[in-house]
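Here the complex is missing a single protein chain, while all its other protein chains stay put.
Here is chain A:
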């Protein structure tokens, strides 16, 4: 059998192939030859064959049949075989294949080989791809080699130990004794790898970290020698002595000095020295400076040093080399929280980086710019940021828009400026604006009462130009629906009022309904806006016509809205004015999502009444019933309990479950208009504005009403001051399991002789591990002073599955109902 062709020849041949098919053919032919050679157990040429296989593997062809051959090569006595064998193992094998464990014995033998280069091969392979089992088996050998005086092996053993620790952290302890005198080595290779090993141990274990803190003086000394020593040809890189070692030492110092005053003080001088003496003309010097800056910022350095560090970063920003600028921006982003003022000084340079051509630099500059915006520089910064928004790539627009909104909200110098900024964003980057900005903006506009006319006018004009950007269209429709009367009346103080007729406005809104560019959500907005205008405009007939057309729309959402609006026209016309009145000012509650959904009544339920909390003049008839029950203090009751059009299903469902107990309450957080202040200011006045008679002092003990599956509900009691028949119970729900309970809804029912009211809960997520609680207030009217009983129903989602439970609460303390 002719000798297999040499590696170089194969490479040359394959490179002559002109097409992929030709190459594949050659490769297949050679693979077949190699395979038969393997089958014949040819020791002489195994090495050559595996080398060829590795080449073909790099080209992308399968080479798994060579795996066992690699193992045979490793087991061979010849150095050439071992060299290729270990290379093959590292390229073709990995922990996933069971085969790799067969290497363990070979590696063990080779770790004890007489030739250091063989030992080196074994250490290298173990350190690159050793699996956890291999590491466990061979850790002892590695530890032995870590103590050898042969620096060639010692440095490799150190990095091998690092790998072992990464794979099997429990073995870290066994390497501790060997680290005792690692730093007294003169050999830079050993020093470097030792520092890496120490770093790894300190990063993984706080105990090790405190143990190694005593090395700080030694590390400082080594670093000092590196800087002060003269030219050393062996380690010199552009005039700097062993930058790799310097950087690693700086990093270890950072870890050791973090949070520790003494260590930080011990390294102050050397850090200052490195920072001032390092040559910055080449990349290598800047690499060291960079690491120094990172260390200074992380440890407890004195303020002078910190300022020095930030100034270095400032200089980096002006460097021609874009890599340096990139690195500076990254670090400044990290430090802007802690050293805000120092970073502010470099603001103009940072803003200039917004115009850089490089995408990564632009992104960082944008993030940093947002971090630097404050009340003083808002106008200038916003100009730059809006310009950036205009010209940047689409990938930035969403983030930039959100950032601008946030910044504007925090620091807007005036309402007019705020609205103008929002308009600018909506018109330039309208399609990239995030969905949640629409409700936020609507809330903002609602609250700027004096700007309503100006806002609606500007939005109207924007709509005339362009109806393709959905967020803009949605906000505009909503505003026109609310403030259309201001628009046609031509009263605008801020700018020249435009003359527009009702028909023109309706044309625009109807145009949105039919346009192909409008999404279903947008259509919903415009239909409701048209409806609202029925109480503000005089052309009611036109509106009626539009609404009735959409009663047969294919879009179910639109259809439902149209049908209900139609009903408003026909049967409930007396309610229409009140329902479609101007929205009250919406307060943003600090808690969570439901607040935001409340501020935008549009996107939610189709239940009309829950969207529009009526103002003070509720139709009198509905108010009367509860007035009697709750006593003269409360003028208007909670909406949910009185509205006739409440969908029967929800009530019915509960009625079924709770049997003969009469039902009140049970609101879901989302459609609740009972935001504390926008709520007709009655119920809560009873609770908050008047000093409560704190019955806890008077001795009504709290009780646990429910405690199951990690969910615990406690009741605390207070008596409502004006009316002693009303007991005010606050429920506190806590969750001791490891997963949050979301969509948590608490419902309660009481016997017929009682009246019950549930106010909105603080949130609908009960955080895990008792990290917080959901509270909700229940007011129970008990005129007959009967014993209080309650049936409660809990629904929530836990670990993805819905949970529902019913319970009876009978253990009310007597003081709560007597």
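Going forward, contacts are C-beta pairs under 8 Å (C-beta built on N, C-alpha and C of every residue); 3 or more make two chains touch, one makes a residue touch a chain; residues count from 1.
Operating definition for what follows: contacts and distances are computed from a predicted model.
> Among "Protein transport protein SEC23", "Isocitrate dehydrogenase [NAD] subunit, mitochondrial", "AP-1 complex subunit sigma-2" or "Nuclear pore complex protein Nup85", find the name that the UniProt record gives to the complex chain excluded from display.
For the chain not displayed, UniProt's protein name is "AP-1 complex subunit sigma-2".
> Out of A:196, A:385, A:558 or A:765, which is the one that touches the chain we can't see?
In the complete complex, the chain left out is touched by residue A:196.
> Considering the whole complex, which of A:84, A:419, A:513 or A:583 touches the chain not shown?
Selected residue, touching the omitted chain: A:84.
> Thinking of the whole complex, not just what is shown, which of A:327, A:473, A:700 or A:756 touches the missing chain?
For the chain that is not drawn, the touching residue is A:327.
> For review purposes, identify every residue of chain A that touches the missing chain, sorted by number.
Residues touching the hidden chain, for chain A, are 7-8, 11-12, 15, 51, 54-55, 58-60, 62, 78-80, 83-84, 87, 91, 94-98, 101-102, 115, 117, 120, 123-124, 127-129, 131-133, 136-137, 152, 155-156, 159-160, 162-163, 166-170, 188-189, 192-193, 196, 200, 203, 234-235, 237, 242-245, 247, 251, 283-284, 286-287, 290-291, 294, 322-327, 357-361.
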